[in-house]
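The structure under discussion appears below in the form of structure tokens.
Missing here is one protein chain; the remaining ones are kept as they sit in the complex.
As written, the chains take the letters A, B and C, and residue 1 is the first residue of each chain.
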Amino acid sequence: MRMRCMCLVIHAPEDLRLEEREVDEVGPGQVLVRVGMGGICGSDLHYFNHGGFGTVRIKEPMALGHEVAGTVEAVAADVTGLKVGDRVAINPSRPCGACRYCWEGLPNQCLEMRYYGSAMRMPHVQGAFRNLLVCEATQCFKVAEGVPLSVAALAEPFSVGLHGVSRAGPLLGKRVLVAGCGPIGVLAIAAARLHGAAEIVATDIVDEPLAIAARMGAHETINAAKDAGWVARNSADKGSFDVMLECSGNQRALRDGLEVMRPRGVIVQLGLGGDVSVPQNVVVAKELSITGSFRFHSEFAVAVRILNEARMDFSPVVTQTFPMSDAVRAFQMAGDRQRAMKVLIDFAQAA
Amino acid sequence: MRMRCMCLVIHAPEDLRLEEREVDEVGPGQVLVRVGMGGICGSDLHYFNHGGFGTVRIKEPMALGHEVAGTVEAVAADVTGLKVGDRVAINPSRPCGACRYCWEGLPNQCLEMRYYGSAMRMPHVQGAFRNLLVCEATQCFKVAEGVPLSVAALAEPFSVGLHGVSRAGPLLGKRVLVAGCGPIGVLAIAAARLHGAAEIVATDIVDEPLAIAARMGAHETINAAKDAGWVARNSADKGSFDVMLECSGNQRALRDGLEVMRPRGVIVQLGLGGDVSVPQNVVVAKELSITGSFRFHSEFAVAVRILNEARMDFSPVVTQTFPMSDAVRAFQMAGDRQRAMKVLIDFAQAA
Amino acid sequence: MRMRCMCLVIHAPEDLRLEEREVDEVGPGQVLVRVGMGGICGSDLHYFNHGGFGTVRIKEPMALGHEVAGTVEAVAADVTGLKVGDRVAINPSRPCGACRYCWEGLPNQCLEMRYYGSAMRMPHVQGAFRNLLVCEATQCFKVAEGVPLSVAALAEPFSVGLHGVSRAGPLLGKRVLVAGCGPIGVLAIAAARLHGAAEIVATDIVDEPLAIAARMGAHETINAAKDAGWVARNSADKGSFDVMLECSGNQRALRDGLEVMRPRGVIVQLGLGGDVSVPQNVVVAKELSITGSFRFHSEFAVAVRILNEARMDFSPVVTQTFPMSDAVRAFQMAGDRQRAMKVLIDFAQAA
Partner (left out) sequence: MRMRCMCLVIHAPEDLRLEEREVDEVGPGQVLVRVGMGGICGSDLHYFNHGGFGTVRIKEPMALGHEVAGTVEAVAADVTGLKVGDRVAINPSRPCGACRYCWEGLPNQCLEMRYYGSAMRMPHVQGAFRNLLVCEATQCFKVAEGVPLSVAALAEPFSVGLHGVSRAGPLLGKRVLVAGCGPIGVLAIAAARLHGAAEIVATDIVDEPLAIAARMGAHETINAAKDAGWVARNSADKGSFDVMLECSGNQRALRDGLEVMRPRGVIVQLGLGGDVSVPQNVVVAKELSITGSFRFHSEFAVAVRILNEARMDFSPVVTQTFPMSDAVRAFQMAGDRQRAMKVLIDFAQAA
């Protein structure tokens, strides 16, 4: 008889259910993890609110979630380096290892990627919002003593921020603009700070996230909705920023950024918007680069290492935690930018 | 008494006049050049047809032209390395040499650039479409024996193409898409070919320029207006092109390009469009880079060297030559993409 | 009953034997190739003359050779894209596809590489100097009609030159020094020429190879043994070369190169010497980079493409061809730099 677990499954917009499912058997190279904490990502929220984004739509019930940390409950006989009781952050990325991009060292571009809780493929890849999860041992990264699972659950979005920073090139001496202070934005600020950015300026149109941005390392925060002069103040001599980490996916933020970037500046696009209107003549005349950044690869190990070393205090990023049984409330809270930054679901906690 | 010369001066849209002006005195470090050939650039055409482009507008009469070659007629006493009778291509770029970008090795981003025939600044910088021109000796690059001035006049637009290629990084083994086969496009094809691109595919929506693209080194030419399937054919496995040289400034060309680029591909934007709608999610998901390329710097010397060595036959680029007295007809012809690629004005030829 | 083939097997220094061996069965994904031409490489010559190089020594009889081209004689049932009669250049590189470097896109650094005719591992990897060879279909690259197998056999050393060029970065506008005009040197000159180097200067201490260097694209050739002033002539203002392709493995060549390189110049080290004395203060003060280049990866496909397109005439590189039965004479000739550049063995030709 198989073990059973509880999963958070999306069926349709705003139809999120806590369902019992069978737990997979622990095969060779695999481990069973009792999930502790799971963070709600923007994509989870899109599935919950709208049933998807762009052309990606829920076509069958799908367990959500890809930002989880937990405790090893069982290990296959052939697994080395992990033992029962180890606390781990789980890399939700499972590239095929066989396609041309995997072979080129670009597994985040894998043609057959199975990423937890994604409706990009059919059948959908079931997610990690469940209290028991069977995964590959290689997906597990040990969490150091003293680091709570609530912080360990940030490993995935922090990896996204680190990947964005890696796409920007060296930050030594650089003046960095971060637009959009959601979870990716504030973790990108932390990533930039830890990689030596000389000066970090954060923008948003809501005050509360800006306050967290300041705690995560921004030297200056600007509410672009209130401060009409910020673009003019920063665009003398063609512009003053070397690097922009665009985490809003917002057209206005990008266009303002193009104004304040200095010639040859690099804009790393992390935020996922739709069609945005770009002034081609500005890109050309200042020889700017707009560079996409998608998920991460080796940065997951780096993220866990940094969280383990506690080089910074990441706790301001987590604003609320809800028990699994209150998941719908958790998702509702996650959409409120004035109150919530990263909302966690506690899969261990009884309601 | 000063010498006098004949200049092509734009007063208003379609009001182009041949006017007599005084020739400047030849100061220290300067030379007097008898201009032979001058090529009509897209920006000249914009001034002629529309009085400018974007926010750049003719506010006072301005001599046009910045693609010229001629023969040295007099040299200042302190000039070395040039003598009367030398045939030269003239670099129209005159950076200040003192601003922060000049000091950083980015003179094409000079804050005080004086580029021939540009209404960006007020007073406008007068252009080089005149039969006698006083310029700095350092602007003159010797043309080899056997290279006609009509080819030497291509040094400036070819420099633009070379700069675009330099922004793309190494082309070794790369599959390159060139969108838009105007003069910059076909010279960018030549630049890519000479720098080892493995395969070059050119697109346009007019057949005649595509025929010239093939002669300048494109392995394959595609009329995107007729061949509806070209995007699908080239977008398997996320896309097949490593590099795109976008020379059209056209939104559709850019968007099609984003579809056929492989992950981590680089799009060098040379064409100057206005606001274009860009699918942010494609840029992010494939981690594409869109990189502006503006004018050139050290590439002018490289261009003249390549023209002098005759590594390729550049003559197919020049489609028509008109005497100075027929300048209006020359400008009218330059706007006809089915008949004209690069139209030259012969400043030496009597009508 | 197995087919039998003739192999060139080294047993000890100067003990090279033509031996009969069984031909492997053609397994899934494999083809049988009737080898036409094989080029003698410097490493083959080291095995022949000295029994190896550095710590790499022949410990058991080993078939030599890794630069071969031939004609497909049989294909496994599952092979697509190749048919009997196809003429192919054979990539001797067989990375494991599973180690960390293969996964990072660096298969030329594979931890379990099996490269034809190499004594680096034990048992040695048997080589391709044989008249019948079973190999993977993926190792075979089709040779275009009209390209002789003698030129196709250059694909491997040309790949090495292309990889060296790729390690140097873009060559647009660059002044390139190539030191050492053996087969790798002259093919590196061709590679640099095809990738747009502005100026190529070749040095050697023997006149005959320099003559071939000139035919392969060197703008200037210098016999460093006769021209004592060449370093002084090229070292004004800290030096004049942007890139050096060091193909000699010679200490003097490297040290002279360090003198004539401009600040921030890049020296790609292709030549395999032993311990060389390097003036650390020059490397530091001019911020030079010395960068190793080892074998190749994706460049093999690029090499075959270029040979197939006949962008240049590669025939000057091949100086002699000997029948298989005269292999010892071929090896003796290959060591004579005044007479031989690339010596081929014709495996199809009767003595």
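Following the convention adopted for this analysis, a contact is a pair of C-beta atoms (placed from the backbone, for glycine too) under 8 Å apart; a residue touches a chain by one contact, two chains touch by 3 or more.
Every value quoted in this text rests on a predicted model; they were computed, and no experiment measured them.
Novice: Specify the residue from the set C:E20, C:E145 or C:D275 that touches the hidden chain.
Specialist: Missing-chain contact among the listed residues: C:D275.
Novice: Just the residue numbers, please: which parts of chain B touch the chain that's not shown?
Specialist: Touch with the absent chain occurs at residues 97, 102-106.
Novice: By the contact definition given up top, give the residues of chain A that touch the hidden chain.
Specialist: 162, 165-166, 169-173, 194-196, 198-199, 298-299, 301-302, 305
Novice: Which positions on chain C touch the chain that was left off?
Specialist: Per the touch rule, chain C residues meeting the hidden chain are 54, 99-101, 106, 108-109, 111, 167, 237-238, 249, 254, 263-264, 269-281, 283-294.
Methods note: only the chains that are shown with their structure count from here on.
Novice: Between copies chain A and chain C, are the contact residues mostly the same numbers or mostly different, with half as the line?
Specialist: Result for this pair: same.
Novice: Hey, which chain ends up farthest from chain B, C-alpha centres compared?
Specialist: The chain lying farthest from chain B is A.
Novice: Where the CA atoms of chain B average out and where those of chain C average out, how many Å apart are those spots?
Specialist: Centres of chain B and chain C (C-alpha means) sit 40 Å apart.
Novice: Averaging only over C-alpha atoms, locate the centres of chain A and chain B and give their separation in whole Å.
Specialist: Spacing between the chain centres: roughly 43 Å.
Novice: Could you grab the centroid distance between chain A and chain C? Build each centroid from C-alpha atoms only and quote it in angstrom.
Specialist: Chain centroid spacing, chain A to chain C, equals 46 Å.
Novice: Which residue numbers or ranges of chain B touch two or more of the other chains?
Specialist: As it turns out, chain B has no residue touching two or more other chains.
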